[in-house]
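What you see is the complex with one protein chain gone and the rest in place.
As written, the chain order gives the labels A and B, with residue 1 at the start of each chain.
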Amino acid sequence: MDAILLQILNGLDKGSAYALIALGLTLIFGTLGVVNFAHGALFMIGAFCAVTLQRILNLSFELVDETQKDFLGNPLKVKTPYVEAWFGPDIGGSIIDWAVPLAILFAIPIMIGVGYVMERGLIKHFYKRPHADQILVTFGLAIVLQEVVKYFYGANPIQTPAPDALNGVVNLGAAIGMDIVYPVWRVVYFFFAVLIIGGIFSFLQFTTFGMVVRAGMADRETVGLLGINIDRRFTIMFGIAAAVAGLAGVMYTPINSPNYHMGMDFLVLSFVVVVVGGMGSLPGAVLAGFLLGVLESFASMNEVKSLLPGIDQIIIYVVAIIILLTRPRGLMGRKGVMEE
Amino acid sequence: MFGLDKKDTSKLIIVACLALLAPFILNPFPTDSALAQFNAGYPDLMQRFVIFGIFAIGFNILFGLTGYLSFGHAAFLGVGSYSAVWMFKLIGMNVIPAIVLSVIVAGLFALLIGFVSLRRSGIYFSILTLAFAQMSFNLAYSVLTPITNGETGLQLTLEDPRILGVSATADGSIPVTNLFGLEMRSTFEMAVGPWAFQFNAGYYLCALIMLAAFYLSIRIFRSPFGMMLRAVKSNQQRMNYTGLNTRPYTLAAFVISGMYAGLAGGLMASMDPLAGAERMQWTASGEVVLMTILGGAGTLIGPVLGAGFIKYFENIFSKINDNVLHTWFSFLPDGMEDAVVFIIHPFIGKGWHLTLGILFMLVVIFLPGGLVEGGQRIKGWLSRRKSKDGGKAAGETNPAE
Partner (left out) sequence: MSNFNASRRRVLKTGAIAGAGVALPTIFTASSAAAFTNEPTGSSVTLGFNVPQTGPYADEGADELRAYELAVEHLNGGGDGGMMNTFSSKALQGNGILGKKVEYVTGDTQTKSDAARASAKSMIEKDGAVMITGGSSSGVAIAVQGLCQEAGVIFMAGLTHSNDTTGKDKKANGFRHFFNGYMSGAALAPVLKNLYGTDRVAYHLTADYTWGWTQEESIAAATEALGWQTVNKVRTPLAATDFSSYIAPVLNSGADVLVLNHYGGNMVNSLTNAVQFGLREKVVNGKNFEIVVPLYSRLMAKGAGENVKGIHGSTNWHWTLQDEGSMAFVKSFGTKYGFPPSQAAHTCYVQTLLYADAVERAGSFNPCAVVEALEGFEFDGMGNGPTLYRAEDHQCFKDVLVVRGKENPTSEFDLLEVVEVTPRAQVEYAPDHPMFAGGNLGACNPGA
C-alpha cells in the first residue's frame, strides 16, 4: 500500500513536469496553430535561468592565499562571492542557498522576453506556412538554442540544489498513521505546478483577455472580423506559454541536474502527452500529463516489471497507442484540429 | 526513354551522371591542398549519400504524395539492418539474400504498423508511428538484446555458423560482405596528378540500386496510383464521399516507403556489417523528415539533395578542428589568425550541430520550397541573364513537380 501511494506521488510529480510543458505546447498549438519543436528548448532555457542566477550570485573576487597551494603548487586563489562580502557570510550565504526559488523572479521576464522575440522574430512568419516548414524551422531553432547553451555551460549536468530548508524529506503519511517519506522539494514542485495550471485556467476563464483568446482559438477569423487585434494577444499568449515552460524548468533543476539537451529529452514525450490529451484541449493536456506520469511510475514497480520485462521502457508509447486507437482524437481533442 | 517523358528522362540522366561520377565530383580538391578537408569522395561517405538518398526517396513517396508525416520511419531502416546482419551471420556473406530479406522484413513490419497507424490521420498518425518506432528502439536497446546485441549493435563474430559460407577465413578473420565474390569494400584508386579518386565496389552497387529506386519513384509519381495519393493529400474527405476507400492506397504507399527504408537499412549493413539500435531512435526518424523537407518535400530530387546536405555536414564539418583552422589561416598575421580561428571555432568540430541548425533555419526562411527551390531560383536567374544577353524572350519558369 505504501509502495503504491509512493508511486502515485512519483507519478504526480513526473506528471507535473509533463503537464506544464504540454500546457504551454497546447496553448501555442491552439492559439497560433504552430507546431513548436523548440518548446523543449524553452524548458531548458528556464532551467539554465536558474543556473545563470546561481552563477551570478556566486560571482567572486579572488584573494591569493600564500599559505595554501593549488594543484600545480602555485599559491591558492581563494574565492569569495561578492554577495557574501556585501551582506556578510550569513545573509549572503542564504541568498546563494535560495538561488533556485529566486530564479523564478529572474526567469519570468527573461522567458516572456524570449517568447516575445521568438514569436515576433520568427514564428509569426510561419503561421501560413505548412506544418512541415514549422517543424523544420523550430527544430533548427531548438538545435541552435541548445548549442549556444552548450557553448557557454558545457555538456555535463550542473548541480543546482534546492535551499537547505527544502532539501530534506517529509512524512506525508503521519496524519493518517502511515509512513510515506517523500522529498520536500518534490512536494513543492507538485503544488507549484498545480498553482501555475490553476492560474492559467482562471486567467483564460475569468478575464476578458482570456475570453478573447479562447474565442480566437475557436474561430480566429470571426474574432478578427469583430475588429479585435487578435495577433497582439496571441503574441502575449506565446510569451506566457514560454514562461510556463521556463518556470517548469527552473523548478525542475533541483530534481535533475540540468544539461543542454534536457529539452530534447522532454520534447518527444511532451508531444505524446499533448496528442494523447487531444489536440487543442488544455484540460486534455493536463490530464494526459498526470495520467502518463502515474502510469509510468507504476510500470517501473518491480512487481510489474517482473511480469512484463521492459514495460517501463515503453509504457508511455503503449498507452498512447491504446488511447489513440480507442479515442480517435485523444482524451479530449476537438474535431478537425491538426487532423490533416 | 523507359516510359518517362522528356523532362523526367533528363532528370534521371542527371541523377545517373551525378551518382556514377561522384568519385570525381566529390573530390574537387587535390589531396595535399588545405581544402582537401572538404573532399567527400571517400567510399564510406559516398555510400552514405546514396543510402540515405534511397531512404529519403522512399519517405517522400509517403510524405510528399499523401501528406502523411511518419515520425517512425527509422524503425524500418533498423529492422532492415538487423535482418541483413542476421543473414550474414546465419547464411553467408553474399549481399543479395541479405538485401532481399531486409526489404521483405521491413515491408511486413511496415504493413503491420501502417495498418494500425493509418486508422488515424494528421498529427495523431505521426504520434502513432513515433510511438511504434520508439518502442522498437527502447526494446532493441534493452530487452531484445539477444536478437539485437543492444547498445553495441549486432556484429559478426568468428563463431557465426554462416552455413553457405565460412565462419572464418583462412587467415583467421571474419569474411567480408561480397556480391558473388566481389568484395564490397574493394576500392580502386586512381591517381591523376595531385588528385586521388576512389572507386569503390560497394558504392557502385548502392548507386545502381539508388538509380533503380529513383526510377521507380518517378514511375510511382507519374502513375495513376500516384495521382490517387495526391488526391488523398489535397482532400481525403472528398475522396471518401465519392465512395472511394483511400486506406488501401495510403497503406500501399506506407508499405512501399517502408520497403525503401528497409532497402536502405539492408544496404547499410551490407557496406558495413553492423546494426546499431540508435538507427531506430526518434532522432533518426526526425533526420529523414528533415532531409525531405530541407531538400523539398514532394519533389523528386529534393530528398536526395537533403540527404546529401545533412550527411555532408555531419561527416565533414565535425572533422574540422582548430588545428586545421590554423593551417588554413596561417597566412594571416598571428593576432589576426587567432581572431579568425576564434570566430569560426564555435561553428566547426564539436559545433557542427550549431551550423546545421542555423542552415535549417536559413533554408526554410529564405527557400520555402527547400533546396530544390534554391536550384530553381539559380536556374531562373541564369536563364534571365542569358535571355538578357541574347535578347531572347525569357524561358518558361519551371514549376516544381
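In this section, contacts are C-beta pairs under 8 Å (C-beta built on N, C-alpha and C of every residue); 3 or more make two chains touch, one makes a residue touch a chain.
On a predicted model such as this, the values are computed, not experimentally measured, just so you know.
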Neighbouring shown chains of the undisplayed chain, as defined at the top: A, B
Residue among B:A34, B:A168, B:L208 or B:L251 touching the omitted chain: B:A168
Residue touching the undisplayed chain, where the options are A:H39, A:H131 or A:R186: A:R186
Candidates B:S10, B:S223 or B:N321 - the one touching the absent chain: B:N321
For chain A, residues in touch with the removed chain: 2-3, 6-7, 10-11, 13-14, 17, 68, 70-72, 76, 150, 154-159, 161, 167-169, 181-183, 185-186, 254-257, 259, 261-262, 265, 296-297, 300-302, 305, 310, 312-313
Residue ranges of chain B at the interface with the undisplayed chain: 39, 42-45, 48, 92-94, 138, 141-143, 145, 149-153, 155-159, 164-166, 168-176, 178, 180-183, 185-189, 196, 198, 272, 274, 276, 278-279, 314-315, 318-319, 321, 323, 349-350, 352-353
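By our rule, only the chains that are shown with their structure count from here on.
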Distance between the centres, which are taken as Cα means, of chain B and chain A, whole angstrom: 34
Residues on chain B engaged by chain A in the complex (per definition of touch): 63, 67, 69, 116, 119-124, 127-128, 130-132, 134-135, 138-139, 141-143, 236, 282, 286, 289-290, 293-294, 297, 346, 351, 353-354, 356-361, 363-365, 368
Touching residues on chain A, where the partner in the complex is chain B: 35, 122, 125, 129, 131-133, 135-137, 139-144, 147-148, 151, 268, 271-272, 275-276, 279, 309-310, 313-314, 316-318, 320-321, 324-325, 328-330, 338-340
